[in-house]
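With one protein chain held back, the other chains of the complex are shown just where they sit.
Read from first to last, the chains carry the letters A, B and C; within each, the first residue is number 1.
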Amino acid sequence: MTSLQVNMAGLTLKNPIMPASGCFGFGKEYSQFFDLNKLGAIVMKAATLEKRLGNPTPRVAETPSGMLNAIGLQNPGVDNIIRDELPFLSQFNSVIIANVAGTTIEEYEEVAKKLSATGQVDALELNISCPNVKEGGIQFGQDPELAKIVTERVKRATHLPVFVKLSPNVADIVSMAKAAEEAGADGLSMINTITGMQIHLPTKRPLLANNTGGLSGPAIKPVAIRMIYEVYPHVSIPIIGMGGISSAEDAVEFLLAGASAVAIGTANFQNPCICPEIIEELPKVLQKYGFNTVEEAIGKAVNR
Amino acid sequence: MTSLQVNMAGLTLKNPIMPASGCFGFGKEYSQFFDLNKLGAIVMKAATLEKRLGNPTPRVAETPSGMLNAIGLQNPGVDNIIRDELPFLSQFNSVIIANVAGTTIEEYEEVAKKLSATGQVDALELNISCPNVKEGGIQFGQDPELAKIVTERVKRATHLPVFVKLSPNVADIVSMAKAAEEAGADGLSMINTITGMQIHLPTKRPLLANNTGGLSGPAIKPVAIRMIYEVYPHVSIPIIGMGGISSAEDAVEFLLAGASAVAIGTANFQNPCICPEIIEELPKVLQKYGFNTVEEAIGKAVNR
Amino acid sequence: MKREKMTVLSISPLAKDTVEMVLKTKNAVRKAKPGQFLYFQLPGHTLRRPISIAAIDKESGTVTIIFKVTGKGTELMATLPPGSVLDAIGPNGNPFPADENGSNAVLLIGGGIGVPPLYCLGKHFCAQGVKVYSVLGFQSREYVFYEEKFRKLGETVIVTDDGSYGEKGFVTDVLHRFKLYDTYFACGPLMMLKAVTKQLEDVPGFISMEERMGCGIGACYACIIEANTEEGYKKICSDGPVFRAGEVLL
Partner (left out) sequence: MKREKMTVLSISPLAKDTVEMVLKTKNAVRKAKPGQFLYFQLPGHTLRRPISIAAIDKESGTVTIIFKVTGKGTELMATLPPGSVLDAIGPNGNPFPADENGSNAVLLIGGGIGVPPLYCLGKHFCAQGVKVYSVLGFQSREYVFYEEKFRKLGETVIVTDDGSYGEKGFVTDVLHRFKLYDTYFACGPLMMLKAVTKQLEDVPGFISMEERMGCGIGACYACIIEANTEEGYKKICSDGPVFRAGEVLL
């Protein structure tokens, strides 16, 4: 039997598959389609201190093998999430990861503290890479110094493992990754979306009300693989890989490039059962390529 | 009648459509499929001072709605190009643009000088954005200061209009564009490929012998559109847009985002007649969206 | 809500750029209610396409959809031969309140491709003995469809923007002719919904909304609309697409 179990950053995942933040809400909707206990982990939609209404609509557009989104971190605010959403998620025996966002360092800290205090969250993912909000988010993800500060401060505010979610909208991903590691990050999540735009010919204007949005889906997979492959030899903390995964083969590609686990975003919209389907296929694909465990595959394509 | 004519950087193009550098060789092969006189311009494969053999194979890979290439600037060297290729191209009454590459600033200068001296080239495109060579190329395209220097030096070495070809592998495309403009560039070409990778599961190694390659094709169109849209209000020099164009609608999207002309790369491989087909469709599409000339459409989606 | 494979039984042009498709389904037909939609996956497309249910036939185990060819996805759907299999999620969203409504007579107000879900609803009311009046607006003669079907449900007025068929004008120009209904149900372009809800401010009504969607099931916050609620918003895919007039800000 192929072992799918993954140990990383002190967490034990029964398999390396989790839905990506923002593409799975807080799980309720997808629990109509399958048993969430099947998931290695569940990553929640971003939480900010106060509730946020996000950007005007339209907020999504379709692109070749991908999509753009400019949700703008809409969420009910951390208190409401803790009250209304966490109890549902904590019934499942999957690892629960909360995605933390903010405009200021203090907001990140505050949200991290509140989530940590619940005892129902197993890890935090620091979203310093959202391209769809005017303030905060991506600017922390494009400057190694700022990334370091926010990571350090959040680390001090929580006892939980912290994954820093990196933006691909940088010239040098390795220095961002190193900055996060130096600041004490327990892991990295890579990659968030690439900033893009679509022009709507009939209106002669950008289709998204926010003008730009984040590109996700299979279109960006080669960029994600490249960045993980580049970062892997330079850090000793685990990487959660994401960006265009829609099959077990894709997932193995990410493992080989250096990811310890993978998250699935856009593909949930195409196929709400994609996560359990990949979990079911994964042992066969691993075996086909000669691996008995997930951990054997991690980083195998990289000459460290 | 819809006018397709475009005037930019002192050049008059009968239409805004040209093949992108590296995807059309020096024109001979495609002249089997259509009359090259139909093209607004022809951009040649990169020229370096000496001949280059490029990277080991495999050099291309298919990705979702795109491809990776790591040709590595293989070319016969500027002297051979001038002797063997230019005479063929100069029979056509399309604007001829030579793509200039190098490892050192001196090499860029030298190549530019030689091409300018032929009298058979109408403009230069400065390739400071090739992700597939170890030295030169992209490093000039990721540092505004270096971009400035190489542009200034080439400008001094030629009387021809110079288009600086920008790399999308940067956090801040606007500052790169401004640097090129300040250094005297007559125009910009945007975008070159995004660095990516594919892992080949059977060998458990990167598929390309060079490991990484440049992502092109429809997958990157939203990134190209976004960058052109971002740069357009900040410069007063014209932009040749490219990245995933495969239809007249795509071309108009680029015009609306701020491009004065567009180049077609990867799509030539799918359909060797794509350039003349787009040229034929363009007037209909422009008219459908209310434009009588190409120039009316340029930048129309942008609030300057 | 479920994911299921549906088989195209028939596909036929109804009007210009307008296609009627009958689909064999196991699950959706049992659960579907007027106002709900199906969410179709199309090969080569990242996002699914939401299309309303235009008729439900429990006996034959089929649902009918009517769609307008407006882009690449609907273009592709229009070329599917009978026998093709479509991957659909559904029935999605909240239906029109057709059962608990207590109406004696209703007014259906449809614009263009907003007409189909109203047919489903009108049939439902008819079967319950509720009187049905309809006002349907189309761009021009060649876009008109389902006129006869609506006439069978009750009195029906057709208007076209250019007067090439029925009466010339917008649906709002003829609404005043109907008085004897207690609730209205509207579906169509945003401009029409704005005008209708304003004109019929004092009448209870329900409207069906559209927005570009990601997940289609309430998880991604793509399809938000501002609302007069504590939260300040509603999700069109899961809280809607049907809303009480005035509940959401148009």
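Definition applied: contacts are C-beta pairs under 8 Å (C-beta built on N, C-alpha and C of every residue); 3 or more make two chains touch, one makes a residue touch a chain.
Predicted model, so just to flag it, every value in this text is computed and none were measured.
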>> Going by the stated contact criterion, tell me the shown chains that border the hidden chain.
In response: B, C
>> Just to verify: which one of B:Val6, B:Cys23, B:Met176 or B:Ala297 makes contact with the chain not shown?
In response: B:Cys23
> Which residue among B:Arg59, B:Lys155 or B:Lys221 touches the omitted chain?
Replying inline: B:Arg59
> Of the listed residues B:Ile71, B:Ala185 or B:Met227, which contacts the missing chain in the full complex?
Replying inline: B:Ile71
> What residues on chain B make contact with the chain left out of this view?
Replying inline: 22-25, 28-30, 32-33, 45, 51, 53-54, 57-63, 65-67, 69, 71, 74-76, 217-218, 266, 268-273
> What residue numbers in chain C mark contact with the hidden partner chain?
Replying inline: 43-44
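Everything below uses one rule, namely that only the chains that are shown with their structure count from here on.
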> Which chain is the middle one, judged by CA centres?
Replying inline: A
> Rounded to the nearest whole Å, what is the centre-to-centre distance of chain A and chain B, using the mean of the C-alpha atoms as each centre?
Replying inline: 34
>> From the mean C-alpha coordinate of chain B to that of chain C, what's the distance rounded to whole Å?
In response: 47
>> Centroid of chain A to centroid of chain C, CA atoms only: how many Å?
In response: 36
>> Two-or-more-chain contact residues of chain A, please, as numbers and ranges.
In response: 63, 65-66, 217-218
